[in-house]
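Left out: one protein chain. Kept in place: all the others.
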Amino acid sequence: MAIAGETTLAARQDENATKRWVRFLDPSERTLAVLLLMPAALLLALIIVYPVCRLVWTSFHNLSLTSGAPATFAGIENYTLMLEDPVFWETTWNTVLITLITVPGALLVGMALALMANLPFKVKWPVRLSLLIPWALPLSFAGLIFAWFFHSEYGVVNDVFRRLGFEGVIWFNSASWAFAAICLTIVWKTSSFMALIILAGLQTIPHSLYEAAEVDGAGRFRQFFEITLPLLKPSIVVALIFRTITALQTFDIPFTMTRGGPGTSTATLAMYIHQNTVDFLDLGYGSALAVVMFALSMAVTAVYLRMIRAKG
Amino acid sequence: MNRDTPDNRSFLSGKPLRILIGFILVVNGMFPALWILFTSLKTETELTAKPITWLPHAPTLANYLRAFTDQPLILFLFNSFMVAILSTALTLFVSVLAAYALARLQIRGRDLILSAIIAVSTFPLVTLLVPLFEIMRALGLLNTWVALILPYTVLSLPVCTLILVSFFEGIPRDLENSAMIDGCTRIGALFKIVVPLSAPGVFTAGILAFVNAWDEFLLALSFNSNPMLRTLPVGITLYQGEFAFPWPVISAALVVGIVPVAVLIVIFQERVVSGLTSGGIKG
Amino acid sequence: MSSVSFRKLEKSYGALRIVKGIDLEIADREFVVLVGPSGCGKSTTLRMLAGLESISGGEIRIGDRVVNKLPPRERDIAMVFQDYALYPHKTVRENMAFSLKVRGVPEAEIRTRIAQAAEMLGIGQLLDRKPSQLSGGQRQRVAMGRAIVRRPQVFLFDEPLSNLDAKLRGQVRTEIKRLHQAIGTTIIYVTHDQVEAMTLADRIVILKGGEIEQVGTPDEVYNTPASVFVGGFIGSPAMNFARGTIRGGDVVLDGGAAIPLRARLAGSAGGLEGREVIVGIRPEHFVPASDGHAVSGRVQVVEPLGSDTLIHFAVGPSTLTARVAPQMRPAPGEALSIGVDPSRIHLFDAATERALV
Amino acid sequence: MSSVSFRKLEKSYGALRIVKGIDLEIADREFVVLVGPSGCGKSTTLRMLAGLESISGGEIRIGDRVVNKLPPRERDIAMVFQDYALYPHKTVRENMAFSLKVRGVPEAEIRTRIAQAAEMLGIGQLLDRKPSQLSGGQRQRVAMGRAIVRRPQVFLFDEPLSNLDAKLRGQVRTEIKRLHQAIGTTIIYVTHDQVEAMTLADRIVILKGGEIEQVGTPDEVYNTPASVFVGGFIGSPAMNFARGTIRGGDVVLDGGAAIPLRARLAGSAGGLEGREVIVGIRPEHFVPASDGHAVSGRVQVVEPLGSDTLIHFAVGPSTLTARVAPQMRPAPGEALSIGVDPSRIHLFDAATERALV
Partner (left out) sequence: QTNLRVFISSQHRPDVWRKAFDMYEAKNPNVKVTIETGGNTSEAQAQYLNTVMTAKDSSLDVMILDVIRPAQYAAAGWTVPFNDVIGDVGAYMKRYLPAYAEANTVDGKVVALPAFADAMFLYYRKDLLEKHGVQPPQTWDELAAAAKKITEAEKDPNLQGLSFQGKAIEGAVCTFLLPYWSMGKQLVSDGKLSFDKDAAVKSLKLWKDFVDQGVAKKNIAEVATDDTRKEFQAGNVLFAVNWSYAWGQFQGAESAVKDKVGVVKLPSVKGGQPASCLGGWEWGVSAYSNNKTEAQKLVQYLSSPETSEFMAINAALLPQFPEVYTDPDVTKAVPWFASARPVVETAKARPVTPRYNEVSEIIRTTINGVLAGQATPEEGATQMEGRLRRVLR
């Protein structure tokens, strides 16, 4: 009896000793979750949240550094100013147009690239590299390079045209040609990322589904539309989210290719924000523009997220 | 998977067609890079020749020599490399922790947190330039690698976290349980078992973070004015004068800048694609 | 090696009670199998014991220690998982060494322990392979090896055979039994396969909906099932059930046949007269229809197994299955009359589904 | 409905011959099961028939048509895959309707066919669910439903039950058998589970390494296995094998026991005298050791199944398994002496492993 009592006591002490450790090494799920999310949260707070708050604050103030005057509260003046600013509307329209053209464009091209890359090549790395390079090429480099490609005299595009017996086009002399060149460049640059994600999605579709469809009598095209496409939907939505958000932020490519020219016909909202903030030093107005753009991206994200959730 | 059915062979996977498709893919992806390579081997005079030449007439390495001597290109490479590597490491560390919490622990509002992370990534950094500069100055970080590493980490954090979340979700819980029974703590199990097993995902996230950091220009220009700390994209603009734009030399520098990333990609391409494949980005 | 005891063990997820107060004492060196249909809480119970799931109520002891709050690594148990949970990036040797390394066991000791375990399980030549290079059976053995090297107080198995094909399952089953005979550690084994439970267990614990339905040796649960549930769960092919009524010492099936039960009912007085019952007859307890009390029906499907033949036949509203000699091959649609051994049938109350007599 | 014939069917991947000339005639309405161990070419053969794999040599006919070059959709077959291959984004109804829609069957017709098939399989209430909302057994049934609505000439099944648990497997197996009795279409069924083969097949085709080892009815392959391979493959628990020599009308096992075979050997002259043989004894053919010729050994593991008991015992170098009455329960380590029914043992040539006598 006594011996049994001692052992339980010893066991108790043992347990108490470990308990202290338990608290340290084995926090509860919730504590652990908080601890693990902490570094990310801190970083985001520091680098994004705080600056964004400053930005919102600034957007409600008159703060143009070229005036040298201190910030004064302006209410929604910066926002109302936007309504009658033709350049705001033009750049917003250009941004929306670029989004509407290049997002589906990149999706289609990306889909085609992914389907092609999914073929059984013996040597895989050149194909993979070709898919990855455009993605890894810095945007500003891509803009520079393509501006060079589309140069009316020294560009390779017009050279090919001429060799084929066509007249060269002075791409950046015309709003529509310049717009086309920019969109082409964006599609080239971004379609490979789309392709990568779609390729990833393609490879998760079980092969037996195609066999089942084949036995069921479906031909190639039917298989594509009845199996491949529906099953790719989740991948496509994710790709679209990222693509659309970056399309709304389009900056580097038109900036390096045309500077928004001719005139302001290819300027985007992001360029206009940059211009107002960094060139014109009108921080109040620039911030208000940025807030509008943020709202725009958030709206798009929200729509997509709802799409994902509706499915799930 | 080889789809070797009778009617298959007559169709898309016919060998000549496949070669043609491969050719299209390679041209589409590589042409600009190749063009830059060719340009870097031409003289400036050849560049303004009409009609333009494709392959360089008299290939010269002079532009490379100038690229390395006009500016401290090696230093740019070194800085870019260190900043990219360090921010990649930090990104991975932070996003591994966050992704694990989101993938495995029972957290209320998990979807909300994920959405918030995506939403945050929608904010264009350009517009945050000034407040960020103030923060970096307040923290005394201007003209240090850290000034770039922190924002770059945030730049890649959302997408890396998303990738890792779906990877971790794909790892059987029993492996972790097994490790915990075998004597690991939860965090021990995460780093000893879960992370090594998510290698493709970690590589994919890593390359993404690396490329993002390798490419960034605006912050690098604004936060690090010290010539000793310049990164490659900023460095490359230095070849350009107030007016002069020496294409061949800049091309040479561009080539030097693209090569490390291309090498990285060739080394890890299997993992990157398979990383994206294993449900990599599922949203 | 150690005893294990559950006292009023409870588990709830929110309002959902999954395990509803389990009381069970497991002796040192005992081999206890928890069986039950999918979702009955077997894994949950085992995982609470392992510390992988928190405990909502009650107490678990291993030996003398209450382990309710201990993290898994301090409970001194080893576990074999259904999908083996081998670390795919480590070789077999590293898999086995992992837990010892984490605990700081010296290199030399690790080496000898692995060698011993490998020999015991016949996996010596596999030590340098990765799990992906192993067949299912080999993986299973490695998982056991990983548990053995630990020399824990208790082994836990969660459906360790369900990923193997039929042939291999029989083989590994025998091996596990032999292993227990050799090392003697307490084993708690979860399965939903009654054959495993029957062949392996010292005692079988049958769970249903988070509660214990019956605890007993294999013979006890086979011969005297406590309920319709246990009767139907243990034994393969499954016990046949038919509704009937007790009338003057016979049980009259709804299909019409009467089975004389005078001898067995004698003890339990006439209190059962007129009672609605469920009659349970095991397929192997049908006998050639020699004497009068046979059931008659129409053959539906005949399955020759070589060693036996299974006959599925319809009697009134129900389909019964009989296991008969391999030579017997009625054709589908044929009429069949087959005897029942009255001393082997089971009677359950129609309302409570608990055993009578 | 149609007959199927394979003539010298070959399949190679590069230099690797997987299927090595299969000749087989399958009659209209026949239920043929291909069995064999993993990797023996069962799936490949079936997939060549379906048109999912090209044919390297020989010929396949369905009815009168040589189908070698036809794409799958023109072969008029339906196939049930191991993982069911249900379209995850379509409802059950859409899954079943797909093949009919593709073929332009009118809406009304589609609806009635689906209704019929759903009723036959008892999945009427599942029609509007997605596959992810179904249990394993339900998915299996939907996969069959998808095949049935097609009304093809031949059904192909590739291990359709291997993803189900033991209980469900038995149940669905009976259902498939009933289905075949009801619709009568030719069925070719691949499995590696001999129980399925025995219970389902009109004829069993046993494959080994891309070649046919034996073709026959379940009784034929069970009672007169053509080789050690077939003997060991068919029957559960598996046939026991022991090496021995024929000496003066007896077969003397390496362990020492002699089994009198005079009666059976009489017919085949004395040509076998001194011949090295492999003796095959099915576990269910051990009998109580009443007369003299018993094998003696030491009990290793005893597995009570309730309905029977399995005894694993060592005789000389080999371990034998006997299926005996449930009451018999020797303890491990005990000596055991058990009789063999000489008329039921199988003799195989030790060198060729082919059946003798």
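We call the chains A, B, C and D, going by the order they appear; numbering starts again at 1 in every chain.
One rule holds for everything that comes next: contacts are C-beta pairs under 8 Å (C-beta built on N, C-alpha and C of every residue); 3 or more make two chains touch, one makes a residue touch a chain.
Note that the structure is a prediction, hence the values are computed from the model and not measured.
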>> As a test of the contact rule: which chains in view would the missing one touch?
In response: A, B
> Quick one: which of A:Thr31, A:Ser67 or A:Thr80 touches the chain that's been left out?
Replying inline: A:Ser67
>> Counting contacts across the full complex, list the positions on chain B that touch the omitted chain.
In response: 43-45, 48, 50, 129-130, 133-134, 137, 142-143, 221-222, 225-227, 234, 237-238, 240-245
>> Need a quick check: the contact residues on chain A for the chain that isn't drawn.
In response: 65-68, 151-153, 170-175, 258-265, 275, 278-281, 283
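Operating definition for what follows: only the chains that are shown with their structure count from here on.
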> When the centre of a chain is set as the mean of its C-alpha atoms, what distance in Å lies between chain A and chain D?
Replying inline: 55
>> For chain A, give me the residues that contact two or more of the other chains.
In response: 25-26, 214
> Which chain B residues sit where two or more other chains touch them?
Replying inline: 5, 185
>> Residue numbers of chain D touching chain C in their complex, please.
In response: 162, 165-167, 170, 173-174, 177-178, 181, 192-193, 195, 198-199, 218-219, 222-223, 234-238, 282-284, 300-301, 303-308, 310, 312, 323, 326, 332
> Which residues of chain A touch chain B in their complex?
Replying inline: 25-26, 29-30, 32-33, 36-37, 39-40, 43-44, 46-52, 54-55, 113, 116-117, 119-121, 124-142, 144-146, 148-149, 153-156, 159, 162, 188, 192, 196-197, 199-200, 203-204, 207, 210, 214, 220, 234-235, 237-239, 241-242, 245, 249, 251, 270, 273-274, 277-278, 283, 286-287, 290, 293-294, 297-298, 300-301, 305, 308-309
>> Quick check on the complex: what are the chain B residues that touch chain C?
In response: 172, 174-175, 177-185, 188, 193, 196-197, 199
